[in-house]
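The complex appears here without one of its protein chains, the remainder shown in place.
After this line comes subunit A, so read on.
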Amino acid sequence: MRVDVILEYLPLYLKAALLSAGIGLSSIVLAILIGMIASMILYYRIPFLKRIISFYVEVSRNTPLMIQLFFIYYGLPKIGIATSPLVCGIVGLSFLGGGYMCESIRGGLESISESQVESAMALGMNKKQTMRYVILPQALRASLSGLVANMIFMLKETSVLSAVSLMDLMFTAKDLIGLYYKTTEALFLLVVFYLLILTPVILLGHLAERRLTYGKMGV
């Protein structure tokens, strides 16, 4: 392995890593938002909407990201919705992640017993206050490990974004290998950069779980 090659590649990888991480993180934010709204609809069993959400969750979780991306990138333009690779990447990843986030949060919401809800109502809280101050804080804590796992999963899934010609880490590595045949250096950097993106998320996840679970919870 040659250090000079690695140093030469470094700026390219850095740029690609920013793109991968950027798409990953913005999709995570959107996915959590989608998951929150979708899980509330399922939790409150809102007629009609709950069917749409169940359908969405099944579709998003049971089709590979690559196929979802192809559908958005090559399929939608046929009905007049053309998107840039960047938008396609974020929309595709959020679509996928939203389904997973929804299921994790719903699991958390449903783990809160009916009697906790009654106890909040007996203290005069309305539905919104009960959700905001009693159910949601407990539910998010209960679903934290699932949420962190989904975040890690989504960041790893960014590796297929090159399929819609985004110059992400995977694209850069493949490109450099094709151009110069320096396979070892290119793949080494790929691994290092993915670790650099993922490790902080994993550490933060552990930290959050420790603080929230041991410090304050218990029944």
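Keep this in mind: a residue touches a chain if its C-beta (ideal position, glycine included) is under 8 Å from a C-beta of that chain, and two chains touch if they have at least 3 such contacts; residues count from 1.
The rule is short, and it goes like this: contacts and distances are computed from a predicted model.
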item	value
Chain not displayed: protein name in its UniProt record ("Oxidoreductase", "HTH gntR-type domain-containing protein", "ABC transporter domain-containing protein" or "Surface layer protein A domain-containing protein")	"ABC transporter domain-containing protein"
Touch with the omitted chain, as defined above, among A:Asn126, A:Ser165, A:Thr184 or A:Thr199	A:Asn126
Options A:Gly22, A:Gly107 or A:Pro137, residue touching the unrepresented chain	A:Pro137
Contacts of subunit A with the absent chain, listed as residue ranges	115-116, 118-126, 129, 133-134, 137-138, 141, 216-219
